[in-house]
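Here the complex is missing one protein chain, while the rest keep their positions.
After this line comes chain A, so read on.
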Amino acid sequence: MTSFPVLTSLLLLPLAGTGLCLLFRRKPDLCRALTLATTLVMLALCAWVFCQQPDAAGWYLREDYPWIERLGARFTLAMDGLSLLMVVLTAFLQVIAVLISWHQKKHPAFFYALLLLMEAGILGVFLASDLLLFYLFWEVMLIPMFFLIGIWGHGRRVYAAVKFFLFTLAGSLLMLLAIIGLYLLHGKQTGDYSFALEALKHTDCGAWEPWLYAGFMLGFLVKVPVVPLHTWLPDAHTVAPAAGSLDLAGLLLKTGVFGILRFAFPLFPQSAAASLPLLAFLALVGLFYAAWCAYIQGDVKRLIAYSSVSHLGVIMLGLAAANVLALEGAILLMLCHGLTTGALFALVSMLRRRTGTRELAKLGGMWQEAPIFSCFFLFFALASLGLPGLANFSGEILVFAGTFQVRPLWGALAVVGVVFAAAYILRMVQELLWGERPAGRPWPDLTTLEVVALAPLVFFTLWLGLYPETFLAHLHLPVKILLEQAAPLVAAHGGLP
């Protein structure tokens, strides 16, 4: 392994890009080129790491620097298979985000700067191995999104931005309390006041454990989001600009699930095990409630937002089943969902740019009008409803299989969701693509740039559907380690594999 600080550069590169964008804010074209270059370099770095092998403990890279020594907080970054996949997804989607906001007219420099800042924040969340550092990035990530929605959004953007901010802030403040509580407990017991994740894993929290666990979980569940903490999401999505929706669905939601896997489960295995039935219940409720809400929406973007909540229900069910199959399936599904839902949001933004509306009632007949758009839309819609051979199916099938291993009834209920997904997706496809087109101005088909932005998404949707092994290979070790560290999780289901 080289001594080059790859992880730190993954964080510093976008920050440098942010700085440069602000510096050259009078030259939007330069900013745009800079931003694209930055994201591409990041992607190349990630691709390089992707080809590496982890060490025996599952780490690809670890970097550790002193930080706030008085508090015992260190600048520790670490990458295992789980964070690797999340980082790759982030780097990849961010390139797409730049491409789909290529013609940004309003404050372009500031917009690109925020995109890069958000990338830094999200990557920090996925990489931080020190709780204080993690919390810092967790909050940093919010700010760019708040501004993206509040400044570049449509409609009731300020309302949505504030709602988003308050929901997530409330969640994360509880998490902060829990972090401090854990820090103090650990310090008192061992005399070593530290925020390091590895150290804190061995804290005996006693009676405090359920409370600390709940604090962490609330912070994460709001982000996921789990019904009934989800109401910020449809609003935020509806008003967010294209890149904002892409990042929100593709990345921000994933930080919640990631947090549960990285922090909540390993830190508090006893409470986590006890909470699994509740998690499964919430997951199933979310799956159905959101699917039903999706079915009655008239706004395409809101419909997709609800479908996103529904998919996250499947992911949460995978977490609640907590075995090898379900966990690997859930993580795989996070990648798949990031691609397909992200792509759908991007397509809807392209649609709105042409038609000026997202109301299904005012749309129709797209297939005649814009066949290329329609092909892409149909492709991702089908992927989203879980068509075998495309991305979501491979993740879902593993989650279902894993769930059936431990709780056949939960699994059976989740499979009913398959029928629901078909109903709302087909309704959307039929009303948007088929039938007669309403009279009015013609709607041009996709431009070359838009096709270029979407084509990689198609490629990886197929890859994930046909040969997910490439990605699963990175997951075997981290999931195994997680299940070893959080042994009570396995015991919760009677010790089945």
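Assume a residue touches a chain if its C-beta (ideal position, glycine included) is under 8 Å from a C-beta of that chain, and two chains touch if they have at least 3 such contacts; residues count from 1.
In this section, contacts and distances are computed from a predicted model.
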Chain not present in the shown complex, as UniProt names it (candidates "Branched-chain amino acid ABC transporter permease", "NADH-quinone oxidoreductase subunit L", "Fe-S cluster assembly ATP-binding protein" or "Ger(X)C family spore germination protein"): "NADH-quinone oxidoreductase subunit L"
Residue touching the undisplayed chain, where the options are A:4, A:48, A:281 or A:467: A:467
Residue of A:367, A:380 or A:460 in touch with the missing chain, whole complex considered: A:367
Given A:211, A:434 or A:463, the one touching the chain that is not displayed: A:434
Touch criterion as defined above, residue of A:416, A:452 or A:487 at the omitted chain: A:416
Contact with the hidden chain (one of A:27, A:163 or A:354): A:163
Residues from chain A at the interface with the omitted partner, ascending: 8, 11-12, 15, 18-19, 22, 65-68, 75, 110, 113, 117, 136, 140, 143, 147, 150, 159, 162-163, 166, 228, 231, 292-293, 295-296, 323-325, 328-329, 365, 367-368, 371, 382, 387-389, 394, 397-398, 400-401, 404-405, 408, 411-412, 415-416, 418-419, 422-423, 426-427, 430, 433-436, 466-469, 472, 476, 497
